[in-house]
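A single protein chain has been removed from this complex, and every other one stays in its place.
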Amino acid sequence: MMASTINKRAEQIDVTVLSNKRIGAYHQILLNIGELVLHCHPGNFVAISVGDKTSSMVLRRAFAISRVSHRGEYGGTLELIVAPHGSGSRWLCEQGEGATVNIVAPLGTAFGIPTNPAQALLIGGGYGSAPLFGLAEVLKSRGCRVDMILGASTSNKIYAPIEGKRSVNSLKIFTEDGSTGILGKVTDPLPSLIAEGVVDVIYSCGPMGMLSAISAIAQSSQVVHQCAVEESMACGIGICMTCVIPVVDATGVISMLRTCIEGPVMDGSTVQWDLVGKVV
Amino acid sequence: MMASTINKRAEQIDVTVLSNKRIGAYHQILLNIGELVLHCHPGNFVAISVGDKTSSMVLRRAFAISRVSHRGEYGGTLELIVAPHGSGSRWLCEQGEGATVNIVAPLGTAFGIPTNPAQALLIGGGYGSAPLFGLAEVLKSRGCRVDMILGASTSNKIYAPIEGKRSVNSLKIFTEDGSTGILGKVTDPLPSLIAEGVVDVIYSCGPMGMLSAISAIAQSSQVVHQCAVEESMACGIGICMTCVIPVVDATGVISMLRTCIEGPVMDGSTVQWDLVGKVV
Amino acid sequence: MMTDDIDLSASFGSAWFPWPVFTASGCASSGKELAQFFPLREIGAVVTKSISIKARSGRPTPRMAETPSGMLNSIGLQGPGIDSFLENDIPWLVAQNTRIIVSISGETVDEFSVLARRLRSVRGICAVEVNISCPNVENRGLVFACDPEASRSVIEGVRRTLGGDLPIIAKLSPDVTDIVHIARGVVDAGADGLSLINTLLGMVINTDTLRPHLAGKTGGLSGPAIRPVAVRAVYQVHAALPEVPIVGMGGVRSGRDAFEMILAGASAVAVGTASFGNPRALLDIQNELKSLLKEKGFSSLKEAVGFAHRVDRTQREVKG
Partner (left out) sequence: MMTDDIDLSASFGSAWFPWPVFTASGCASSGKELAQFFPLREIGAVVTKSISIKARSGRPTPRMAETPSGMLNSIGLQGPGIDSFLENDIPWLVAQNTRIIVSISGETVDEFSVLARRLRSVRGICAVEVNISCPNVENRGLVFACDPEASRSVIEGVRRTLGGDLPIIAKLSPDVTDIVHIARGVVDAGADGLSLINTLLGMVINTDTLRPHLAGKTGGLSGPAIRPVAVRAVYQVHAALPEVPIVGMGGVRSGRDAFEMILAGASAVAVGTASFGNPRALLDIQNELKSLLKEKGFSSLKEAVGFAHRVDRTQREVKG
């Protein structure tokens, strides 16, 4: 049973905000999560309760685990990169050092790590780059070559911390307005990279449109595409069925899978991108 | 038109919390309200918005103005004595120095001040004593004799600040468990005080049961009884009709008057205490 | 499509309102109390509290309970009766230069007509809102608005009494199996517009006293909590009766919320509970709505009315 193994390590705990820094359009929020850090892998996410006791917001918010540290000054820490979007994420971005937040973590699937050294291309859109730096470290430690492409609409939506850059072999940045890096989209260089044979596996995280475009390009090749999808989630733990996405199995049957427990990391080639938001 | 004169000075403004101190069972909260202080009189109240932007609490909370200061270090200040009761008052009690709260003030009727020096008896129950100290100062400045009786269930629910005590000629304290002052109720000494003729006017503020008991005792005498009533209020400004209380007019007609604009200070002899909470 | 000023007007039958934000009946008393916080002429209309033939002292207290993102009220239509109302409240409102919609409520079909007759010749009234969400004493206290026949009869009676002049806005209850059915009935009977929605029947038990918190036991649920129900009602009724103007209400607290109602099909918006938390809510909402409409490229409010239905249609056509 996938479900019961996936969230086996999940716990609901109160944690302390160690720091909250603005980085471009985002907030980098560091949480003191102790032992739980041992079970957090790149790709997993946390579900955070937002607002105080009297809040009108009844649902948790999902955020990718950007990085974890096992032996920081405070024991295990977990970092989030949060875009102030609506009322819940804005509330979270307002929580300063010392604030307590309630989290359920770690949740969902993690990026699969190749058993043999491979050539990995990591593609991130907006805050989608957050989990990729932690992933890059793991891949490097397994002897993989790690190239990274990041994109966003504009420069302050590129999240690329200096420490993170160290763990990749190459980094290309694209913006749609050309304010940083190359004018264009992350998918622009993809066909030629694949054609050159320098990519064995693509790891992607970002807007659904981006993931879909990458899948379309990767489809005609042998390249494996692991993408972290993002659907609206009410519970994050598999009990509400709101977060589903159409996925085809080996026998050709399309099912609506819960992206909170059978994702967020999914095989891009199985996702039926053109059916997202339609009746199956 | 009573309504349009009463709230003529009312304004809705954001104000800063200057301090928040625990005093017994209560919180003494000082707000920086600037010029508005000029229109605040003993008996008036403020309606405070509770919770943050995402709060599920949609209604304001009413609190009596305990004291005002015209020329404090920060300009005009207003003091509240707040009992942490339910979620709204508890939220208010959690707001520390520097917090911003939104108030509508001053609201409602004020205690009437005798034109000639009179013998005034001020009776407060629980946090009901809060507005009485400010009232005592005004009465003293008009040459009145001011005696005060305070009561509560137990000692930490007696609010009697040292500064306040200076403005009264005498102060008696009653608690129902005898933990402070005399064992008993504020109404115990009342019949004899009235009989002795040392009381011209009673000003009272506290639980409805107490106000009703005082009215019953005062009824058979010539003593005027001005009481500040407390009914559940949804709006505080006269537009919802939730805060009504049965009051008889000179012609004997009983009407349900809004205690937020025709009160909270009312003539105790006109309130139909036995009809409160019943159909008129 | 951006213009500096934008037509925010709304029409209900022959009544024209320069602005689309109205007070919700019973949430602005007779108007005076709010006038302290903004000039009444700057909003679309003051809808008065529902007025009865005789003075009513209403229900005992407690009359309110706060609930998650909402509140219950059980006022029981306290009011001075139509005579005192016409003598004292209306002249004052007329003097404020505001548009006035008088809300009426009766206990029998006939009482509504009696009230309508009293309003017929009163100057300064723009429209009559008929609050049929009250118990019908002739039919076991069943709320008129929950009974298609009774709803029709009330509106027919009022229409006949008023003649063709004064527009009628029928105010419906959401506590029904099929609100579109009720809406059709009252429109057939002569209503020029609809007010959607009145409060939902609710209850709170006080877990200290162990009994119903409100003296009247049940009360009407209002506030943001009910907004999704209100938007659904407006959407359904507008889909069925696109030509009938609707005053949308239920939990509107911001310009965004008002815009949501408009997109669902409301031609104007009424604000009730929000004024209790923010006395200036009506003006704030109206200003925010105006900015939003401009921002989204609408050149008039009318263009946005029911837009969510049309976007929908277009997209479906595109999809095939």
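Chains: A, B and C, in written order; residue numbering restarts at 1 for each.
Keep in mind that, in the parts below, a contact is a pair of C-beta atoms (placed from the backbone, for glycine too) under 8 Å apart; a residue touches a chain by one contact, two chains touch by 3 or more.
If you're wondering where the values come from, they're calculated on a predicted model, not measured in any experiment.
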| item | value |
| --- | --- |
| Residue of C:244, C:264 or C:282 touching the missing chain in the full complex | C:264 |
| Given A:69, A:179, A:255 or A:270, the one touching the chain that is not displayed | A:255 |
| Hidden partner chain, touching residue among A:43, A:151, A:206 or A:238 | A:238 |
| Interface residues of chain B (partner: the chain not displayed) | 56 |
| Where the unshown chain meets chain A, residue by residue | 1, 3-4, 7-8, 10, 12, 49, 56-60, 88, 104, 231-246, 254-256, 261, 276-280 |
| In chain C, positions touching the absent partner | 65, 67-70, 72, 146, 175-178, 200-205, 207, 209-212, 217-219, 221, 223-229, 231-232, 235, 251, 256, 259-260, 263-264, 292, 296, 307-308, 311-312, 315 |
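Methods note: only the chains that are shown with their structure count from here on.
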| item | value |
| --- | --- |
| Of all other chains, the one whose Cα centre sits farthest from chain B | A |
| Pair of chains ranked first by number of touching C-beta pairs | B-C |
| Most central chain, judged by mean C-alpha position against the global CA mean | C |
| Chain A-chain B separation of Cα centroids, rounded to whole Å | 56 |
| Chain B-chain C separation of Cα centroids, rounded to whole Å | 36 |
| Centre distance in Å when chain A and chain C are each reduced to the mean of their C-alpha atoms | 46 |
| Interface hub residues of chain B, defined as touching at least two other chains | 56-57, 88 |
| Touching two or more other chains - residues of chain C | 68-69, 224 |
